[in-house]
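With one protein chain withheld, the remaining protein chains of the complex are depicted in position.
Now for subunit A:
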Amino acid sequence: MAASGSGGSRADNGYGSQQPRRRKGPGALATAYLVIYNVVMTAGWLVIAVGLVRAYLAKGSYHSLYYSIEKPLKFFQTGALLEILHCAFGIVPSSVVLTAFQVMSRVFLTWAVTHSVKEVQTEDSVLLFVVAWTITEIIRYSFYTFSLLNHLPYLIKWARYTLFIVLYPMGVSGELLTIYAALPFVRQSGLYSISLPNKYNFSFDYYTFLILVMISYIPIFPQLYFHMLHQRRKVLSHTEEHKKSE
């Protein structure tokens, strides 16, 4: 549920990763659509990045920068839901379940935590994950764009498989601290909680749910992180050999 793809943890789903494509790639129409989608998403996250920098320069402080980028953040993070459809329709050859899990966990953090619990919006931890996500996503979406066009600059590839080493832990810390900060307010307000008795005989405690989400980071985070490191070794060393042999 939890560990989002903060550090660009979707290494394995790259359309246009260096391995030869097993199935035939997406058709011309799908490729055109994907290029547009990825260009728009790259631009969107660039807007967020610029918004952050401008607000910081204007204010001279990094507190509460969330409000300056709230709208584009919500819009473009929600737009990532389309990635699940891309996998479902098979125009992107990665696992629907894995992609859904990663996108949903971020959408969850955006809407069900940060948007819903107003009190945490001023926390610095929000900025922590927003910055991590922003850098990750700019690189990731441009990586996809360039790959689709078959002109992937080495720098972008290197960045995609390197920056996560810092960005991923950074994003995860921001996410965890934000959920933690939300806990007392959720308990106080009974947000999204359903209690017995009701005629559906069902109850739900959002407070407990959030704690479970935090616990779920423990097994998931190291797994994704090491998976990324492994991926990094495979992809980057592969290219270096490639270069030498050329």
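Here is the rule we use: contacts are C-beta pairs under 8 Å (C-beta built on N, C-alpha and C of every residue); 3 or more make two chains touch, one makes a residue touch a chain; residues count from 1.
The rule is simple: contacts and distances are computed from a predicted model.
One subunit of the complex is not drawn; among "SUMO-activating enzyme subunit", "Very-long-chain enoyl-CoA reductase", "AAA+ ATPase domain-containing protein" or "Ubiquinone biosynthesis protein", its UniProt record names it "Very-long-chain enoyl-CoA reductase". Summarising the interface, subunit A meets the missing chain with residues 196-203.
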